[in-house]
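Right, I'll just put the structure down here and ask away after.
Left out: one protein chain. Kept in place: all the others.
Coming up: chain A.
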Amino acid sequence: MAAHLSSGRVNLTALREAGRRELREFLDKCAGSKAIVWDEYLTGPFGLIAQYSLLKEHEVEKMFTLKPGRLPPADVKNIIFFVRPKLELMDIITDNVLREDRGRSPQRDFHILFVPRRSLLCEQWLKEQGVLGSFIHREQYSLDLIPFDGDLLSMESESAFKECYLESDQTSLYHAAKGLMTLQALYGTIPQIFGKGDCARHVANMMIRMKREFPGSQNSIFPVFDTLLLLDRNVDLLTPLATQLTYEGLIDEIYGIQNTYVKLPPEKFAPKKQGESGKDLPTEPKKLQLNSAEELYAEIRDKNFNAVGSVLSKKAKIISAAFEERHHAKTVGEIKQFVSQLPHMQAARSSLANHTSIAELIKDITTSEDFFDNLTVEQEFMSGIDTDKINNYIEDCIAQKHPLIKILRLVCLQSVCNSGLKQKVLDHYKREILQTYGYEHILTLNNLEKAGLLKPQTSGRNNYPTIRKTLRLWMDDVNEQNPNDISYVYSGYAPLSVRLAQLLARPGWRSIEEVLKMLPGPHFEERQQLPTGLQKKRQQGENRVTLVFFLGGVTYAEIAALRFLSQMEDGGTEYVIATTKLINGTTWIKSLMEKLEPAPF
């Protein structure tokens, strides 16, 4: 069931297996029957490591969601809390433990598994409540990098960007460095490290320091990765703000993909069977897993959405033809052969049906007038048109009270594409936003300003045009059907981050020194010494493998662009992607907004 993890150039099953082993070891420490109480947020990421069957083999009989009140009366010997080290969760645990019936027999034992790290603060907090002593095992499970697909790893740390760039809290960078050390323990020391940005510099420093401090980590594994490229998200603030136009990117923009799952409106997926029309229409959203294990999805996910329709219709013809074959099957042998292929054909058919439905859903949105208007404005900004004026469309959207996040995405995009807005323009937008959406959003606007997304033009100079031209970020003749450049993922705009990766591989960053200096943070190169026996002798025509680590998040469109580079015939480099979180413009801006809702309970 994890075949998709081993399909890539680097076999990530090993990483998953290491995670499973650690989990089993912990479970076996708590002898006897168990119930797990889950921090709901963790079930998604854990689902990518292990299924319930693994837990069951280790005597996990019940599972609950963490919530205040008395724990359900499961008849088990152990209660294990799987939680992130957050104070609010400690309060819920405390409540659970204090309400446990002391008179019950046999008594249940409590344990805590912190993910990804134990926290002194949390334990102190529990101690204050007088419950710390109730826990027999307090351990940590370092779920740093979770394998999402054969070429994709994520830490799923949703607040990483905010912590790094707003609060200067580098804890998530520490975890990133830890994750990279684990990766090197499994796949060998990465000989070359490149980076751009302050956070990248920090992570590289930590890796070097960790290696020095734990000399035992010197391993004798032949290195799988040739290069590590560390990129700060704030080197490229532009890309996530634009609407992604690949199939997977659009699914994420519109419905949100979480831990490889997407929830879709059920209407289009209603099983149409004769005789029960309209009856039992499902009301729960349809949940689908999206990864390369599904052949069709792997083929279309990275295409520009405009190129998806034709692939689907071709597939439909092929499958129809395959099913027609049954009429020609005459002999027993032929029938047998047909039948043996049926399961595969059925899977292909149901996969095609699903994606046809999803494509229809997306098409409804991409053909709407508003989507088109929005995209037009985005593309104008990115190609450098009228970025220094108040934009009519943005004003109209505010007047019609479109969702605030949409407004913020556009205004930030304009700001980034103009190296900051003229003070007059900025003040105008701010006033309109506060008057329409509420003055309290002044806090959010302030956060965006701190993160560099929305700011006044201070230097009086706009660097973006130079950066755009030098890095060829805007391509006028984009081919969406048969792309020859990464700009197809945004129908014209080539993601800056990926352009940096591309130029690093060929011809090297020396050619763009000037532009690199205009982007924030230092750029650097480090080498990690390998024992002579482990130095690679490359075969003729063998591709290099580069791990690109996005600190602060990466979008599906950027992933698509890197996959496109991997597949280029004369590319010479294959990419594996790691990140602190898979993001899109909406989830990203949301993580920077001040939480304004009243207390939850």
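FYI, contacts are C-beta pairs under 8 Å (C-beta built on N, C-alpha and C of every residue); 3 or more make two chains touch, one makes a residue touch a chain; residues count from 1.
To be clear about the criterion, contacts and distances are computed from a predicted model.
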Omitted chain, identified by the protein name its UniProt record gives, among "Carboxypeptidase A1", "Oxidoreductase", "Spermatogenesis-defective protein 39 homolog" or "AP complex subunit sigma": "Spermatogenesis-defective protein 39 homolog"
Residue touching the undisplayed chain, where the options are A:A14, A:M63 or A:L186: A:M63
Touch criterion as defined above, residue of A:G195, A:G492 or A:G552 at the omitted chain: A:G492
Given A:G32, A:G438 or A:P522, the one touching the chain that is not displayed: A:G438
Residue of A:T182, A:Q289 or A:N462 touching the missing chain in the full complex: A:Q289
Option touching the unshown chain, where A:L173, A:I193, A:I251 or A:I300 are the choices: A:L173
Option from A:G44, A:G384, A:G452 or A:P465 whose C-beta touches the chain left out: A:G44
